[in-house]
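Report on the following structure.
A single protein chain has been removed from this complex, and every other one stays in its place.
Here is chain A:
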């Protein structure tokens, strides 16, 4: 089971936290800090698995983490999950984000917390993997977007506002997440068929 999904940036600022087990808010924040501490001090190119911190259950649980440009994606899982499977799931998550946001960057996660949660909800539910097929996930997300638009005629305005803000001059912002060695644009899934 997945115990928690955490995304934070290189400075430890949380960008997404989703816990599938109940912790107090204080503990959740401590877990985020502890996890950042464990993950950030590791070199690049070491393995993606490590034992969980004390707060989240110690060696019973594993942290599966991947580092993309400015962001760390960390899944905390128990022994019933396959490590490599989860590692791939993180990749699917990031690729999906990239498709939904078109060249996803840290700012997208900041300004669209709700959307990121929705995408995640299509993949993981109550700590279990719900869907791994990217096309299926994107279809669901698109359907939701359509519904949103149909419900609010003025939907265009906020989108414009967001793009305006994205172009504002904000400091310390790397624009794109470089998704490691997969070039996001190329693997159009249709070509696999």
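Quick notes on this structure:
Quick note on the criterion: a residue touches a chain if its C-beta (ideal position, glycine included) is under 8 Å from a C-beta of that chain, and two chains touch if they have at least 3 such contacts; residues count from 1.
Operating definition for what follows: contacts and distances are computed from a predicted model.
This figure omits one chain of the complex; the name its UniProt record holds, of "Trafficking protein particle complex subunit 6B", "DNA replication licensing factor MCM4", "EKC/KEOPS complex subunit TPRKB" or "AP-2 complex subunit alpha", is "AP-2 complex subunit alpha".
The chain not displayed touches chain A at residues 1, 14-20, 22-25, 27, 29, 32, 42-43, 45-51, 54-55, 59-60, 80, 82-85, 87-89, 91-92, 110-111, 113-114, 117-118, 121, 125-136, 140, 143-144, 147-148, 151-152, 154, 157-159, 161-162, 164-165, 168, 170, 180-182, 187, 189, 192-193.
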